[in-house]
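Read through the structure below, which is laid out as structure tokens, and then see the notes.
Note that one protein chain of the assembly has been removed; the remaining protein chains are unaltered in position.
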Amino acid sequence: MKEINALAAEYLLPGHTACPGCGAAVAIRHVVKILGKNTVFVIAASCFSIIAGQLPTRAFALNVFHSPFASAAAVGSGLKRGLQALGQDDIQVVVLAGDGGTFDIGLQGLSAAAERNEDLIFICYDNEAYMNTGMQRSSATPLGAVSQTTPQGKKNAKKDIMQIMAAHKISYAATATAAFPHDLYAKIEKVKKIKGLRFLHLLCPCPAGWGIGSNETITISRLAVECGVFPLYEIVQGELFLNYKPEKLLPVKAYLQRQRRFASLPAEQINVMQADIQNYWRELLSKISTGNNPFS
Amino acid sequence: MIKFKETVEELFGMQQTTVNKTGQWRYYAPVRKEKTAPCSAACPLQNNPAQWVEKVKKEDYWQAWQLLARTNPFPAITGHICAHFCEEKCRRGQYDEPVAIGELEKQIGLWRLEHYRPQNKPNHKKALPQRQVAIIGSGPAGLACAYYLAQLDLQPVVFERFSEPGGLLAWGIPGFRLPRQILQTELAILQDLGVKFKTQREVALADYELLRQEFAAVFLATGAGKEKILPIPGAELAGVKGAISYLRSAHLGEIDIQPRHVVVIGGGNTAMDAAMTARRQGAHVTIVYRRTQGQMPAHSSALSAAKAAGVQILEKTEPVEILGSNKVEKVVLWKKKTETIVQECDLLLYAIGQRKGDLPAGLVPIGREGVKTNIPGVYLGGDMRTGPASVAAAIAAGREAAREIADYLQVKQAHIEAIMAPPLGQRPVVNKQCNVYFSMYPKQRRSGEPPQEAARCFSCGHCNQCGLCWLFCPDLAIQSREHNFAILLDYCKGCGICAQECPAGVLEMEEEEDASKNFDR
Partner (left out) sequence: MQAKILTGNEAVAHAVCLSRVQVVPAYPITPQTTVVENLAKMKADGMFLGEFIEVESENTALAYCIGAAYAGARTFTATSSHGLAYVHELLHWAAGARLSMVLANANRALGAPWCIESDQTDSLAQRDTGWVQLYCSSVQEILDTVLLAFRVTAESKLPVLVVYDGFYLSHVHEPVLVPPQALVDSFLPPLPDKPAFKLELPRNHYGLANASFMARLVQRRFGATAEINEVYAGVNQAYYRLTGRNYPAVEYWGSQTASSLFLTAGAMTQTIQSFIQERAGEEALLKIKLFRPFPAAALQKLIHSKLKRIIVVDRNIAYGVGGILAQEVRAALYSAPYQPEILELNLAGGLDLTPTLLEKALRFSGNESIMWAVNFR
């Protein structure tokens, strides 16, 4: 395992205006740290439109270009092609979008960029709702979660964005969370080296939106992995590799009961969700490739 | 106010967000509070493995030794024979396997013995009565006291009634457990540091007042009293011996007969040592213990070593009678209070404990613990004070005595603090379940390589600069520096992730003294 160098330069700056305990801020801080200075960011409308700094300030030590909500993948693609046309092929273009900008309004552009295999890193920081507008449901909001637009709990299950992306046969797709920084670091190091569209799905708990303590961001991320809600895996050229297999999945209740958005879930629904997770796991495990991970 | 003299391009982020003092949002601030780890709390020496193990991880054995020596000057010895209560309480044990603290301690001890450079201290040559301290007894308590006093530039003189110093370490613990060479090297180092040994000098305890006149201070540490005798019929027969005296005879080569069937009564380390010694003589050995194996006070590794060597264990069994004409021939055992066993036996060893040492008339210890007595300048410690306890406890007593003596002889406090750990006492133990951070601490069994093994330590209660607080801070309010991490209160929003995730339990959130002041700023 590669050591994380604490002394290496940071590319997210102190004084940014993310809420206290922002899960996305932790994750993205490390993402930019590993990507380094040869990187340009395109940011879709999201919490990061704010976190990146109110003008004339900037929170990134990198060039950041903001993009309208639906268009981030396309703006990123255009930026990359523009740079290629200018002979600057070595600049890494990274698109950063929330779950809204990925699962919902941005999905068409992302799908098309994936189909064209644009040379982009697309990072979805998934806080499972429209948090910047004050917690309205998105198609990434999990079943049963209360939001401002689903006051009685969401009736539909979360979209499986990884399967959608994998269906595009992109070169690399992976899930990660800040609670597993070595895994996150390894994955960012990988995507730096790969060409074509690379997709990263980062689960980023939102203290205000999820109803958790601002200190619980990492703990909840870890529980999401340990309960099987958010497995850490990568899909490399269609082959699935599980990066972390808990010895035994913790009951999903351990994850749900710490979050106020799930406070009114009836016990029977938790049981159903537990069964769903078991099925999901079985399915996931059955898909694990027997081949060698070309990027391990 | 924004001045619009600049070009549009310049306006888009001229300033860094570092101009925003987001620390003003904060109601709680992280503070570092080092605490006692469970391993340290379990240690009679209050040794703090988290501190020196961190140095082993960095392969800085010199620093590791320096830190360790503040609580325990003989890690090579304790590394071999200590019961290592620390490992029993090690939090890593609940995760995969306890950190091999004992083995690491032994490695540092051996490293130190190997790398010791003779000092040839000046006070070794010229005796100064006002600085001389008499230490009666050269067991672990006496030796530890002597070590610290020498380090504090006092002149310890150790009296030993037998021909060689070391007390129990020399003759009570078999060589296969503590190689002779180690004790001899330690003794040689002590001599080099200025400790004088006077062997074959039995000092009558009653003479402490005479000693008191001759020396600046006196430390009495003559060890526990006689072995408790089996209270059953036949205990007076020949071939029925106390395990400690048996071990001493074995050490001195005084055992001429070759026993064939040995029964050892007891479940402590002495019982194990005796059983193993007898086994090495080729005897068939049975350990008889009144409770279960799990309840044995012996170190679990000693028990398993005995079993591996073919020693038979009879649990929940008590001796009721020893049979024989003039010499032990059989022992009648009562198993689980239901079954009677008659075991053949030509040597019966009992290891059921020792009495406290006898105190001279007129000498009264002060309080229930501690080394002080009613006579100023006379101190008391080790098994003599407590009854049979651990080697670690004896060393701790020697250290406490050295501190008291140094204090009494007006050695500068700073000098004392530089040499030894603070006095034994109550300390705040890590109060929450430390986070097991598996990406940093992947599950793995013990390693034979000290630095790798040291890296397995969760460092409970001690900041080992693991950097998780830095890693998980969303606000970059923890700055990584060359040797440590600093909290930048200008930017800390007080989210509390660092305290929540601190695997050592060192960081805590404390309410700001006046949170409302933030509104005024």
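As written, the chain order gives the labels A and B, with residue 1 at the start of each chain.
Basically, contacts are C-beta pairs under 8 Å (C-beta built on N, C-alpha and C of every residue); 3 or more make two chains touch, one makes a residue touch a chain.
All values derive from a computational prediction rather than experimental measurement.
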So which of the visible chains would the left-out chain be touching? A, B
Touching the hidden chain, out of A:4, A:34 or A:74, is A:74
Selected residue (touches chain absent from view) among A:19, A:35 or A:64: A:64
Please output the residues of chain B touching the missing chain, sorted low to high. 2, 4, 8-9, 11-13
For chain A, which residues lie in contact with the unshown chain of the complex? 37-38, 40, 42, 49-50, 52-68, 70-88, 91, 108-109, 111-112, 115-116
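Here is the rule we go by: only the chains that are shown with their structure count from here on.
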Centroid from C-alpha atoms only, then distance chain A to chain B, rounded to Å. What do you get? 48
Within the complex, chain A is touched by chain B residues 2, 11-22, 25-26, 439-440, 442, 467, 470-477, 480-482, 485, 488, 490-491, 493-497, 499-501, 509
Contact footprint of chain B on chain A as seen in their complex: 1, 4, 6-7, 10, 12-23, 25-26, 29-30, 53, 55-59, 61, 64, 178-183, 207, 213-219
